[in-house]
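For this view, one protein chain was removed and the others were kept in their places.
Going in written order, the chains are labelled A, B and C, and every chain counts its residues from 1.
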Amino acid sequence: MAGNTFGHLFRISTFGESHGEAIGVIVDGCPAGLPIDLEFIQSELDKRRPGQSKITTQRKESDTVQILSGIFEGQSTGTPIALLIPNEDHRSKDYEHNKTVYRPSHADYTYDAKYGIRDHRGGGRSSARETAARVAAGAIAKLLLQHYGIGIFAHVSAVGTINAPNLAALPIAELLAQREENIVRCADPATANEMIEFIDSVRKDGDTVGGKISCIIHNCPPGLGEPVFDKLHADLGKAMLSINAVHGFEYGSGFSGSEMRGSAHNDIFLTDGAIPKTLTNFSGGIQGGISNGMEINFTVAFKPVATIMHNQQTVNAAGEAAEIKGKGRHDPCVVPRAVVIVEAMAALVLADQLLRNKSSRL
Amino acid sequence: MAGNTFGHLFRISTFGESHGEAIGVIVDGCPAGLPIDLEFIQSELDKRRPGQSKITTQRKESDTVQILSGIFEGQSTGTPIALLIPNEDHRSKDYEHNKTVYRPSHADYTYDAKYGIRDHRGGGRSSARETAARVAAGAIAKLLLQHYGIGIFAHVSAVGTINAPNLAALPIAELLAQREENIVRCADPATANEMIEFIDSVRKDGDTVGGKISCIIHNCPPGLGEPVFDKLHADLGKAMLSINAVHGFEYGSGFSGSEMRGSAHNDIFLTDGAIPKTLTNFSGGIQGGISNGMEINFTVAFKPVATIMHNQQTVNAAGEAAEIKGKGRHDPCVVPRAVVIVEAMAALVLADQLLRNKSSRL
Amino acid sequence: MAGNTFGHLFRISTFGESHGEAIGVIVDGCPAGLPIDLEFIQSELDKRRPGQSKITTQRKESDTVQILSGIFEGQSTGTPIALLIPNEDHRSKDYEHNKTVYRPSHADYTYDAKYGIRDHRGGGRSSARETAARVAAGAIAKLLLQHYGIGIFAHVSAVGTINAPNLAALPIAELLAQREENIVRCADPATANEMIEFIDSVRKDGDTVGGKISCIIHNCPPGLGEPVFDKLHADLGKAMLSINAVHGFEYGSGFSGSEMRGSAHNDIFLTDGAIPKTLTNFSGGIQGGISNGMEINFTVAFKPVATIMHNQQTVNAAGEAAEIKGKGRHDPCVVPRAVVIVEAMAALVLADQLLRNKSSRL
Partner (left out) sequence: MAGNTFGHLFRISTFGESHGEAIGVIVDGCPAGLPIDLEFIQSELDKRRPGQSKITTQRKESDTVQILSGIFEGQSTGTPIALLIPNEDHRSKDYEHNKTVYRPSHADYTYDAKYGIRDHRGGGRSSARETAARVAAGAIAKLLLQHYGIGIFAHVSAVGTINAPNLAALPIAELLAQREENIVRCADPATANEMIEFIDSVRKDGDTVGGKISCIIHNCPPGLGEPVFDKLHADLGKAMLSINAVHGFEYGSGFSGSEMRGSAHNDIFLTDGAIPKTLTNFSGGIQGGISNGMEINFTVAFKPVATIMHNQQTVNAAGEAAEIKGKGRHDPCVVPRAVVIVEAMAALVLADQLLRNKSSRL
């Protein structure tokens, strides 16, 4: 049973390989009557697009999205929305030399082990190029969430050991504006400069580096999340872990919460407001797997990109020693382009849970 | 759309509340012909059972499991296996005083917000008592994995800030034996003693503390995991995050991997053996979402239990200030009893992915 | 991938074999706040219960249903509702002689071929006893539909070649009253007498006979059904065909519609009323897979029960000739007891589609 579908009521199915004809996605379950802004979808894709700055891969893809179905006179009709992004700059011959060789820490060996066949061109289906389809679909999810007043904001909170300060006190609009002013997409300008400089030095070394993205969901109403397995944070965790290169997920107090005592960790309710706020938010806006109306926050850890510009020892499909040449076009650090992917996946989870919650009570 | 089902081909659906008649589970999709050892299922439940030591809740439940269907002459028949665990010691009146009050960092408010009704007795469906059903189902998944030679081992790797050393060099059998020799279920005896002492002191303070559980899956064949959404680590992450009190998940290099460079992080292939091993294992046994035959490892972070023996300020359903009395029977630290829950959920993911993989190629 | 779950948002999972400990069902997705009347559930089961008249099997089962979870203070809580029906009168030794023999037109051979193992006692999982679980779950679905004013009525419209007249002109309440006045559950008293006499004579011959059940869903709002695969009639058809012994399904004009011309078959709209009625109803209340507000009607064909009181030639598991003795306790005609099963499955489809439709538009 394949795993190319995500979500239940707001559901996407992606297709396409790095060097095939096109990548794309079917969005099924978007309620009818939602105005669909094609320019917004495109602007989201532009944030993930390769070649956008000196610290991203130089592969040239305009990533121009086409809508094939599901929209009539600017609105969703309730039928499947198919989105297509043709591949343009696929230099498959760059990969000829790797045809029977397994690149270290890539999915070359595991795809071969699983399927007995692999499309070696640019990683085939395992390439992060597939995430463009997610971003396009996520843009539609964001439009749905906007209709309900829910916003999503992510930014780069760490590159290597360079960490951004806690920005929870700043308003989202300001964070968003600051994030878009720099190419690393960190909302703290000073940290951003440091990160950019560091990534650039890593790139010059022919090396790569990991990082972290933090995300905030604001104005989420209480009640989203489906116990006991489809808890809101469990679905968010799965969504994030399904993104290429992600090795960790935490929400609320996260890993540091495991070091705390209950008396310090409990979020005490305040009595003002119809929806009770809490004094602290170690719960990360989710209790018992259901949103409580507070800000939802989580952090995602990305490993360093496996493709480096160094020669590496490896094996081929026959089990013999082989060497990988360090060439091609790749990202020294994936997190600046992944910010919009994190947002897209978060939006898809929220849209799905929003629709699911419609039948939680009479 | 409710979320009480987990898995696709090896699929479980749990039911039951903390203080209802019974909790239970249907296991659907277990292949026919598997010998089912009821004593093994019971022994797994005994590891999760309340009241097993001085550092767990004193609620008395024998947690005796009954098989209602799906087994004939000691073997699975391919039909649904229903498992029932009657509730015995439900002192619902302990919770009368909390009927309209929201306990801090519990799911009282969110269940009310979502469903407009809540079973306040012991947390109702949000209680970790539901995980007994998971353990029973997970025991059957373990029997299936054993048939294929796959083993799962988890232990308590941290309590508060007390961390166990890295035990990767020790053989699983030894780790397992050492783990069962102490009540905190840490495989390092010295650390175990320290943890027990610490939990006991926290208990005497009427407080609680968080911790971490680390898990190893050994002898997993290459090929398990379904890109691009149902990656093996994404399913494991969701499974773990669906366990009560879990706030974080990481696999392989995890959060620390985000600080590394690609040149150091890449796992170089070795040329010995039909299945290529790697020199390091920062990938955690999973590449591109698919197992590569190396040991799979991950860590799960648990927040401190919310029920403390202190009085706490809170609000009631009318939004008025109220006070929670610190009474009842609860765990000072959840991780010793959660070890077998982590193993059960891991087993359920592996069993599901194992069956899913049967149709990955002709 | 097993198939013991039906529905998506209102979803049931059944378990249990004819001669096991119990049969039962989990109902997941019932919205919170629905009053659950246990006596109503029991009264539905009583209509399916064996031993209720001279024309049904004489197996004695009280079919007493227990609720294990999901109900608090008489209302659904939004959590899974588990229903249990213990087996009482399972004379497994009646089946010892058939242990290795395949009964003609039963599922003995196919279960063995599929699973490599079979529970031979009373047909195991393939027994129609499993439908008791569906009736219990269907009763809850009916309560949900009643909340929305939707009613379901089925009756026996044919036994062998004895057909009831078209009763579409009579009000549902009258049809229901008439149906309950006779043991064959046909709403036309004269036909009912003829049917009963015929079934009784078939029973005395040690033989069995097939029949048909017709069903009407009234007050169904327009909009239910999910194109293009989960059309309302496609889901109804699957639901009916999943009932033991069903060999055919038709809705609206059905098979006779295939002989008509479009000019005669088209249902012309009338201009009175907010929801346009149609002059005729060859569409059976469903157009393009979506309910149109007219009465939904369909008919289900049941084959004759395979267990007859005659000796029959057959084969055993070794492929050798064998003889089946005609003994045991079985129904000469299944349709009187199946009326409530048809209603239950229809209710489950409608409840599911009702919830699914909640997210069809903004």
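Everything that follows uses one rule, which is that contacts are C-beta pairs under 8 Å (C-beta built on N, C-alpha and C of every residue); 3 or more make two chains touch, one makes a residue touch a chain.
In this text, all values refer to a predicted model and were calculated from it rather than measured experimentally.
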item: Neighbouring displayed chains - absent chain, whole complex; value: A, B, C
item: Sole contact to the chain not displayed, among A:R103, A:R118 or A:R203; value: A:R118
item: Contact residue for the chain not shown (choose from A:T14, A:T131 or A:T314); value: A:T14
item: Where the missing chain touches subunit C, by residue; value: 1-6, 8-9, 14, 102, 104-107, 109-111, 113-117, 125-126, 130, 158, 160-161, 202, 207-212, 222-231, 233-235, 237-239, 241-242, 247-255, 257-263, 265-271, 273-276, 278, 282-284, 286-293, 301-308, 310, 312-315, 319-321, 356-357, 359-361
item: Residues in subunit A touching the chain absent from view; value: 1-2, 4-5, 8-9, 11, 13-17, 20-24, 26, 28-29, 32-33, 66-70, 72, 75, 77-82, 84, 114-119, 124-125, 355
item: Chain not shown, touching residues in subunit B; value: 1, 8-9, 29, 31-34, 78-79, 147, 227, 355, 358-362
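Quick note on the criterion: only the chains that are shown with their structure count from here on.
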item: Rigid-body rotation angle, subunit C and subunit A, from Cα fit (steps of 5°); value: 180
item: Same-residue or different-residue interface between subunit A and subunit B, half as cut-off; value: same
item: Subunit B-subunit C separation of Cα centroids, rounded to whole Å; value: 39
item: Inter-centroid spacing, subunit C versus subunit A (mean Cα positions, whole Å); value: 46
item: Subunit C residues counted as touching two or more neighbouring chains; value: 1, 8-9, 29, 32-33, 78-79, 355
